[in-house]
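All protein chains but one are shown in place.
Up next is subunit A:
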Amino acid sequence: MKKRISEPVKKPLVWIGFVILFALINPWYFPAGSWSPLFFGVPYWALIILLASLALSIFITWVVMTQWETGADEDEGL
């Protein structure tokens, strides 16, 4: 069987990406209790967390589209 099998869990790049993004969605890197400046009433750090979360969603999209290929359906002749 010569299928190219690719699983996200076996890709170092996937793990590195997840670890970095996981670190970024935890708000440990802001000065404690700070909130200024506000953008439309939202504290700057909350916007950064939301941007990091969006980056995680985009990274997940990339992982699903390019790093996941098991050919499971061909196995069944589908």
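The rule we apply is simple: a contact is a pair of C-beta atoms (placed from the backbone, for glycine too) under 8 Å apart; a residue touches a chain by one contact, two chains touch by 3 or more; residues count from 1.
Rule of thumb we're sticking to: contacts and distances are computed from a predicted model.
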Choices "Urea carboxylase", "Peptide ABC transporter permease", "3-isopropylmalate dehydratase large subunit" or "Sodium:solute symporter family protein" - which one is the UniProt name of the chain not shown: "Sodium:solute symporter family protein"
Where the missing chain touches subunit A, by residue: 1, 5, 7-9, 14, 18, 22, 25-28, 30-35, 38, 40-43, 45-46, 49-50, 52-54, 56-57, 60-61, 63-65, 68, 70-73, 75-76, 78
